[in-house]
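One protein chain omitted, others in place.
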Amino acid sequence: MIVARLHPDVLIDEQSRLTEVWRQRGHRSFHCRAGRHTLVTFPDLAAASPQGREFLALLGTTGAVESVVDSTDAPPLGSLAATGEPSAVRVSDDCTVGGGRFTWIAGPCAVESEAQLLGVARAVRERGAHLLRGGAFKPRTSPYAFQGIGKDGLDLLRAAAAETGLGVVTEVVDAAHVEAVAEVAHVLQIGARNAQNFALLHEVALTGRPVLLKRGFGCTVPEWLHGAEYLLAAGNGKVLLCERGVRAHGDSTRFTLDISAVPLAKRLSHLPVIVDPSHACGRSDLVAPLAAAAAAAGADGVMVDVDGQGHAALCDGEQAITPDAFGALVRRTDRMLHSLDPVEPEADAARELAGR
Amino acid sequence: MIVARLHPDVLIDEQSRLTEVWRQRGHRSFHCRAGRHTLVTFPDLAAASPQGREFLALLGTTGAVESVVDSTDAPPLGSLAATGEPSAVRVSDDCTVGGGRFTWIAGPCAVESEAQLLGVARAVRERGAHLLRGGAFKPRTSPYAFQGIGKDGLDLLRAAAAETGLGVVTEVVDAAHVEAVAEVAHVLQIGARNAQNFALLHEVALTGRPVLLKRGFGCTVPEWLHGAEYLLAAGNGKVLLCERGVRAHGDSTRFTLDISAVPLAKRLSHLPVIVDPSHACGRSDLVAPLAAAAAAAGADGVMVDVDGQGHAALCDGEQAITPDAFGALVRRTDRMLHSLDPVEPEADAARELAGR
Amino acid sequence: MIVARLHPDVLIDEQSRLTEVWRQRGHRSFHCRAGRHTLVTFPDLAAASPQGREFLALLGTTGAVESVVDSTDAPPLGSLAATGEPSAVRVSDDCTVGGGRFTWIAGPCAVESEAQLLGVARAVRERGAHLLRGGAFKPRTSPYAFQGIGKDGLDLLRAAAAETGLGVVTEVVDAAHVEAVAEVAHVLQIGARNAQNFALLHEVALTGRPVLLKRGFGCTVPEWLHGAEYLLAAGNGKVLLCERGVRAHGDSTRFTLDISAVPLAKRLSHLPVIVDPSHACGRSDLVAPLAAAAAAAGADGVMVDVDGQGHAALCDGEQAITPDAFGALVRRTDRMLHSLDPVEPEADAARELAGR
Partner (left out) sequence: MIVARLHPDVLIDEQSRLTEVWRQRGHRSFHCRAGRHTLVTFPDLAAASPQGREFLALLGTTGAVESVVDSTDAPPLGSLAATGEPSAVRVSDDCTVGGGRFTWIAGPCAVESEAQLLGVARAVRERGAHLLRGGAFKPRTSPYAFQGIGKDGLDLLRAAAAETGLGVVTEVVDAAHVEAVAEVAHVLQIGARNAQNFALLHEVALTGRPVLLKRGFGCTVPEWLHGAEYLLAAGNGKVLLCERGVRAHGDSTRFTLDISAVPLAKRLSHLPVIVDPSHACGRSDLVAPLAAAAAAAGADGVMVDVDGQGHAALCDGEQAITPDAFGALVRRTDRMLHSLDPVEPEADAARELAGR
């Protein structure tokens, strides 16, 4: 399996011409734009085969290809080797995720009312949030549980975005809702229960909107990255990976935050990594230390349940923190991240840290 | 949360009248037919509340209600308490799952060609299979892996069913395919990765066809039963639960077959329980002992990957057994099950086993 | 790593002479008697090296060696390849575990009093038990919980054995108790929490008594087999492996019985495999189906908590079954096992089952 990075100035026409040549030779190809790079993968091409060598030589003569990587196991379009650098995902004029910034996503677990949503949205914006989270459609274990207020929730999210200027992150649980959600959301969220719902991933990718892909709580890190590859292979390179805890033994926390998955995903993939400590632990008293841990481990942002109304929330209220606790968390973590910015004598240290 | 079992002779009109009364009082209700019982649940009704007591009294006067259970945690429509007995699911004139029979479901992991499918279908029918499994649409971890031959596969399954008389069990991975799959399949399968894809569950339920619901590999037993409840609450009582292994530590087997889930599900739910040892262990040499264990633990059937062509299968070939191994497994297990049929002095023993 | 099976008629003197030759060449060797075989392993010897080839040739000339296996990953002395057949472990004149028999081990979780122990011992003997279980020393999660009645419990076990003729299986938790336990126990049990307490394994092995080694609930199958190898390498080949459930997600059962580990261990190792369904599930209502599943999966026996006094037991009372439920389980399972005995036309079937 081969993945090629094209020169930034290769035009769409030239890309199409390349793809056509490949297609006529019977090869499938998939491409996407990731950050400032255009990537193409040929899943059926073995670099070591005679045909592979010939084709690679042909690619070289076109002058369109900046680099070629022979991807063995890792999903090719999402691999760090393909881009050679972490990619940033532009969400709105005001907000780009990745690329050295740390992104705060905050809001209620579920959208319940105009007063609730606007109250929280204003409160978190004032305290440093970059994006507003809030579920209009909620996937619930029981069919009888509160499932979100649906399209009314989308309207409230649109109004809150207009009022506060915050971009919106909201979940889509049904292909039938993708269009409606995409009209409102700046980032479409795929929840943990749909992490391997490949039909939904495909539909969501086609909107061209940024997608936040939660890791399934029974999924390995490779399965999570392969899930993201479904989005990339459908042409959508604006993918945010989101670690939200896995199922392990013990019930002291709701799930087990797999903190190792953060640096691991950063080493394997160019995609930004977000951590959701709220759903991982299910306890408001552990959210702040886990958010700080995520930042220290190299995450590009965190997504936190914030609620102004205490434990009366209709969904997962016991894990939300107050706006003021959120503000304190932002100040403390930003100070910590600032202390980690590389300073002069640390060039050596960075090399040492990377080395063994 | 209350679930009521209606008298078998209550007519649809009477049911509607009851439902309407409930609706006018502002209560949601959900009903389904499970085996020979019609069940109705009122998720918002607390039996101990004044309103609940009044309504229960009203129900009593209608004469339509056979029994009422106050379901606390267990999903009400699927609970064993609701029916008072295990329910059987009629799949075709020749095949009913549950109700004391043991059902053998066998066939290739993926449908690949007419020759392959028909060969295996004939071979397993001759050796005792009741239903033919085979995937036309395959959910694969990687977007570049073989995803099944799609609608061509459905045509082959239809032909194999016509030729052999076997009913077909095949997976549906996309709401957009439900209609096409339902035209061919006697049982629609929801795979482990879609076990909590509630939008798909809803669409599949509406076909009225029997549904085999695999347990998600990261899901608890209650989550699996709640998933089935989505099907039942949509009015489809023909649900087969399928245990297929969960994610646990260790890599000696692909997943860890949770054998305890079989008797546990049988105690909590009236729905038949099928076990898929092939996908649970991922190794052909463990399929026979695990199938026997499932039967001994009280499963209503097993679903086994059988392939005639050795390890060249395009999907999961290493876990399929040969038709002859399948035949030996059927003979040996059926003999074992026959030995377990209650004989005269065992009436006491059964009581003892149930006791303590 | 090489393991050799010696001819049954090789005398101890000849063995010593071989070992001495090996030692003078600087090689470590470990040997044990397993069933009717004497096995020797040379962990530092690579079969493919020049030295290895030369030494293997030398072995061949001695005439003492029946077969040689180059063990790569599997623990050599415990591997099925070493003996070429399952080994049986003789526990007493009346009881041999493995070798085609199915062994019932039953008794209270903890020894509490003479009346309790003798009552249960007599009751389970009458109903088919071959060995009596009962903990005198109990490893408990909390230091303040009931830890067993200690040496008084050993005295009661000795009396119960004398009275009923049943052999005793009891746990040892401390190297300081090994001598006292070995005076009473026919089988010394290593509990799950000490499964990798290698110092204790060594002391227990030196008694020469049969050892029942529970799998640690966080241990993989290979780690369990390596634990057994500590016993074998210390010269004690009388090892019973015991699967008792692993830690996985979900809390419907106390642990998750890893039923696949039974046929897997039987394929990798010659040692008998026992299953403890009581501690695996922690619920008396699941013990019978899980015991039957263990038998069907190929286990050589089960160990069951049986208690006559209901839920007042000082330790794990909620998982014990009554003597009558035990009796029903024995009758039903023995009938099932009898049905599985190979009959004439099944020679082919057995080959088929093994095949693919």
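Letters are used for the chains, namely A, B and C, taken in the order the chains are written, and counting of residues starts over at 1 for each.
Please note the rule applied: contacts are C-beta pairs under 8 Å (C-beta built on N, C-alpha and C of every residue); 3 or more make two chains touch, one makes a residue touch a chain.
Since this is a predicted model, take the numbers as computed values, not measurements.
Only one of the listed residues, C:Glu14, C:Glu66, C:Asp155 or C:Asp174, touches the absent chain: C:Asp174.
Note on the undisplayed chain: of the listed residues A:Thr62, A:Ser113 or A:Thr220, the one touching it is A:Thr220.
Across A:Glu112, A:Glu171 or A:Asp258, the residue that sits in touch with the chain not pictured is A:Asp258. Only one of C:Lys151, C:Arg247 or C:Arg331 touches the absent chain when the whole complex is considered: C:Arg247. Across the interface with the omitted chain, chain A contributes residues 218, 220-222, 246-253, 256-264, 267, 280-281, 284-286, 288-290, 292-298, 310, 321-322, 324-325, 327-329, 331-332, 335-336, 338-340, 346, 348-350, 352-356. Mapped onto chain C, contacts with the missing chain fall at residues 1, 28, 30, 41, 43, 75, 139-144, 173-176, 193-194, 196-200, 216-219, 222-223, 226, 229-230, 233-234, 246-247. Within the complete assembly, residues 247-251 of chain B touch the chain that is not shown.
One rule holds for everything that comes next: only the chains that are shown with their structure count from here on.
Centroid distances from chain A, each centroid being the mean of CA atoms, peak for C. For this structure, the chains sharing the highest number of C-beta contacts are B-C. Closest to the middle of the protein, by Cα centroid, lies chain B. Averaged C-alpha coordinates give centres for chain B and chain C that are 37 Å from one another.
Centroid to centroid, with C-alpha atoms defining each point, chain A and chain C lie 49 Å apart. Shared contact sites, meaning residues of chain B that touch two or more other chains, fall at 218, 222, 246-247.
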